[in-house]
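Handing you this structure, nothing more for now.
In this view, the complex is presented without one of its protein chains, the others remaining in place.
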Amino acid sequence: MGEAMVALQMKQVSKRFPGTLAVDHVDFAVKKGEVHALIGENGAGKSTLMKTLAGSYNDYTGKIFINSQEVTLHTPLQAKQQGIEMIYQEMSLAQPISIAENILVGRLPRKGLFLDNKKIISQSKKLLERVGLSHIDPKIPISEISQHEAQLVEIAKALGNDPHILVMDEPTSALSREEVNTLFSIINNLKQQGISIVYISHHLPEIFEVADSVTVMRDGKIVGNHQICDVTSEKLVEQMVGRSINEFYSKRDANIGEVMLSVKDLSRYGFFHNVSFDVHEGEIVGICGLAGSGRSELARSIVSADPTDDGEIYLEGKRVKGKNMNAVMREGIAYMTENRKTEGLALRMSVEENLLAAMIPELSVGLIYSRKRGKKPMGDLIEKLNISAPSTNSMVSNLSGGNQQKVLLAKWLAIKPRVLILDEPTRGVDIGAKMHIHHVIEDLANNGHAVIVISSDLPELVGLSDRSMIMRNGHFIGEIGKDELSEDTLLLAANGEGRS
Amino acid sequence: MRKVKEKGSKGISYFVDKYRIFILFAILLIISIAFAPNFFNAFNLTSIMKGASLYIFLAIGMTIVMICGQLDLSVQSVMNLGAVLVIGLRTWSGFGWIWSILIAIAAGAAMGLINGLIVTKGKIHSFITTLGTMTITSGLVFLYTHGGSISTEGDFALGDLMDQTLIPLFTLRVIITVVAVLVFSLILNRTRFGRAFYMVGGNKDTAWLAGINTNRKITTAFIISGSMAALGGALFAISQNSAVPNMGTKGISPLMVAIAATIIGGTSMAGGKGGVFKSFVAVLTIMIIFNALTCFGTGYEVQVFANGLVLAAVVLYEALAIYRADKIKGIRTELLKEVQNK
Amino acid sequence: MNKKIEKQGSVSQNIAHEKQSGKILDITSRFGVYGILIVLIIAGIFINSNFFSLNNFKNVIQAGAFLGILCAGMAFITYSGHFADMSAPITMALSGIVTISCISFGIVPALLIGIGAGVLVGVINGIVIGKFKANPIIWTLAMNFVVSGIIRWVYSNKQIYPDVESGGSIAGEMFTNISRTYLWGIPISVFIMIGLLLIGQFVLSKTRYGKQLKIIGSNIDTAKLTGINVSRNILIAYIIASFAAALAGIFVTSFGKVGAYYNGEGYDFRAVTAIVIGGMTLSGGRGNMIGVLGGVLTIGILSNLMTFIGIGTFEQQIVTGAIFILIVWINSNSLRKLGRDDA
Partner (left out) sequence: NTTTPAVEADAPADDAGDAADDATADDATAEEAEMSNLDKSLALNIDSVVGSDGQPLLLDLEKKDVPERPADPDALPEEDPLHWYDMEYAGWGAMDKENIPASPADGSIGKKVIVIINGDHPYLTAYSNGATIAAEAYGMDIQIMSPNWDLNVQNQQVDQAINAKPDMIILIPLDAKAAVTQFRRINDAGVPCIASNMLPEAEAMKYVIGWAGPDDWGQFRMLADVLAEEIGGKGGVAYVQHAPGGSPYFARCWGPLSQFAANYPDIVTLDKQAPGFEADKTKQLVSDWITKFGDELTAIVAADDSAQAIGIIEALKEAGREDVKVIAAGNSKIGMDYIASGELLAISYQSAEADGATPIKMAADWFNGLDVDPVYYLPKHVITQADVADFLPAQW
């Protein structure tokens, strides 16, 4: 490896948090113009390592070289000056501010003393075009666009800075396949220009698609470094998890019983119209669709988290009467949100409090809450989902993303609802954890519960569900049975090219 | 690629929402002109603006601080500090006016700096911090004046100049006030320096990751707030030829007026939204309400009531607007048409 | 399997680790205000020989009783992430003045109506804030103005007296005696304060409602999507707060022997101060009532001590403000060091 070829070199870099050594004497190098994948389990330290590079921490130890020059990266500004840009795992846009200003933050074009408004709009429009958002007015605030659009805006923002090194921390977790394709072509383009990219993802197929080389992290250390052509996905998984995982999706013998949940002509005008379907006891039903097809809205309306304009819902033949989520939950339907940070977890509360949040009424005797009664379910859940946290008292915000996701899931498993709707249950979760989560979901179904899984992860839908329903533009356009279920059929159907 | 209509369509409700303070202002002004006796004449309009001047200086700072997602409860004490310092330095210490004013502003800025440092370095909520410094500053003010007030002892020259109507309707003090509003509006809207306040309030982490020194930005906001409050107090004291150490300790205080106006003007307490000019119009709106009610000869209780009602209406309106927006957020118009066609 | 055990191991190890190093911080974060209290008391012993006496402590706790009663309710607002109830002063005034104007119906009906009037303010607040998510500070501030205007108008800016309104009957005297009734030489307001704070502590830490309120305080959207009836719980918090404010108002009015629109002025900020000193954070979901009691006592002891030293009124303000900030800093800093807060 020629010296000149190395864009970034980190030597013996460590970063400690109270109670954890998140990055443990890491040596990490990226060549000019390569896409370097960084993978590892949840909590392995990927984000922390990259945030160190992006100047988030002023107390890391070790040395960082950019183009063979030693640099100190104690503030994001210092990192930016070195041409380092990062797209963060957790959305980092200012909601009330316009898209244009979010994209150009810190370097708004000026004319003399004052801002050049025309240029602001034209520059941001150009960047939006690059990520396929040409239809969006850059003057509107972020709060008015959807999450996947915001993710693209984030990418546009990073591109605008003309980085030499671009770090992408799970950029595709909220994107549709099409948008992922756009992203990949952008990445290839950047590569041509000699820009180095660090790409963090839990989707191994993506990595084989886009990366040139890959580094594997485990427990804060580097455990492997390969050219992509020299390695197989099995090998990577083994390095990540520390053991080999042979079979991703065990074939489950579904024991499907009576109709459990029956949705009749449900509509929320402007979001989804006339949706009808049944879910049976012991069944796992997938809902597939492109981002924005109205899947989440449908689920939220079913549990009355959002209003409904028309239609009925029956649970085991009885009309669901609850007018708010809490009443519907009591009748036996629960929904796990896709927005872990903003709606799923109370980040400033402890693991224990989050785990048991939905269970409070069950754990209470009359009006009195019994903490003792929560101990056992909590222990069981932590074990079942293999949640790794410094302690049950630590704040959830200090957990890695994947572990947060597990806490969120555990919160819903805890109440054992008759019907559980899971919205993107494994978003941002590592392969090992994903396996656990899948097993848990299957367990639930095997015990006679009904599960609805909304996921953009097609292999997950194919592997997990007994049948899958397709949503497009707010309508149910049909379902695909287990035998026909494959990534291709799903994709075709969701895009409106398959059967309907 | 899915087809989406360009977002942010500018319907009537959008217009009302964006310009609501101007609409409110216009409506109240027209009602007052039409019905309130002795309201619509140059003398009274000037008087309204003179009265507004003090609150506007507080509202300027309050707005910028709120845009950063913070709150400054100390503005009123700092205003009193500016007032007693400018007169005290002049009368007791024999400084010239310029120096007195500059030192008063500097003292306000210093209080702002302290607020900013406690909020950013000590990481204490600004509500708490400024509640504490409010008490401290008010103690300092009393200590300086021994609990009494200070006057210029018959030196009315500058005070008279301040109250002179230089342009029809505008006294010198009002002109300074309006200039301050325009300058800060310009800074906030049209400079990088100003936009950064919005970014910090909109999302502190984003701003920090974008290389904005968020702590410095917040501290700057408090410094602006402190110095504007002190300047407002100083100008008021000069035109009054005297300074009172305890303004606003009873009744609807200037602090409450400033907070109310900032909110009524559309600045969000959550940060990232708002503007100085709107707060300015909001102060004028409140002043019109007070003035017109006095013209009608109503008692003070009606004024308190009216002030509360306007504030309540605005807060409720805002809450309902967000509620509505949340409900239709992400609604797909082409899908809606489907229902309408049925 | 191996790995699982290893992970489990790390959890318990970490707990052990945290137990050792975090204990002091943990105590500081929960009850830090008592540390300050002890420091102040020790200082007091050196300053004046009369300071360390039962009588003096009785005075201090008595002086804080009305404030403590108010805080026992308002803390629910802070805990639920809604900062403070700025309409507390007018709620206090309202319940007092209404009780006095109904005093001729007899003391019990009068008290019920008076407290009911105060609770009505809380109900309105609770509905508007809980259901429509109006900004709590500004809404309650607006309510304070509106209700104040109404009271002033109804009573034409006058104050009314229990003995006059009751026509000299026993009810008037009973009313003024509410705050002058002693049990073992201690006013009943002290017992009520301690009782309310203990009940509050119990409700916050041991009941289903308290647990849910904590989630609401930490993240209201999460609470909603956890199936917690957010608007109802917030309404309850405002009802509790207004009930406590009404009760405090009755005591203040009874003690001052007059019903007037200004009874309760200044109590809003004083209550926030006590609550926050006591370790509740404005961001919600943190703190406990024992701390709030400590906050009330600290404010009392501090002013007691400064009077003993002979510090003037103005210097007292400066010292109070500074110590207030200092205590809050100690509390929040230990929370942060513990990794329990990121604010």
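Things to note:
Letters A, B and C mark the chains in the order given here, with residues in each chain numbered from 1 onward.
By our rule, a residue touches a chain if its C-beta (ideal position, glycine included) is under 8 Å from a C-beta of that chain, and two chains touch if they have at least 3 such contacts.
Predicted model only: the values in this text are computed from it and were never measured.
Note that the undisplayed chain, when the full complex is considered, contacts B, C.
Per the touch definition above, the residue from B:Ala104, B:Ile136 or B:Ile150 contacting the chain not shown is B:Ile150. Touching the chain that is not shown, out of B:Val86, B:Met247 or B:Val281: B:Met247 (per the contact rule at the top). Residues touching the missing chain, restricted to subunit C, are 48, 50-51, 53, 55-56, 59-60, 62-63, 66, 152, 156-159, 161, 164, 180, 252, 255-258, 260-261, 266, 300, 303-304, 307-308, 310, 312-314 (touch as defined at the top).
Remark: the residues of subunit B touching the chain excluded from display are 38, 41, 43-44, 47-48, 50-51, 54-55, 142, 147-151, 153-154, 156, 159, 236, 239-254, 287, 290-291, 294-295, 297, 299-300, 303-304.
Quick note on the criterion: only the chains that are shown with their structure count from here on.
Per-chain Cα centroids separate subunit B from subunit C by 30 Å. Against subunit B, in their complex, subunit C makes its touches with residues 83, 128, 132-135, 137-139, 141-150, 152-153, 157, 265, 269, 272-273, 276, 281-283, 313-318, 320-322, 324-325, 328-329, 332-333, 336, 343.
Within the complex formed with subunit C, the residues of subunit B that make contact are 118, 122-125, 127-129, 131-136, 138-140, 142-143, 147, 250, 252, 256, 259-260, 263, 269, 299-309, 311-312, 315-316, 318-320, 322-323. Against subunit A, in their complex, subunit B makes its touches with residues 1-4, 6-8, 186, 190-192, 195, 198-199, 201-203, 205-213, 268, 270-273, 327-336, 338-339.
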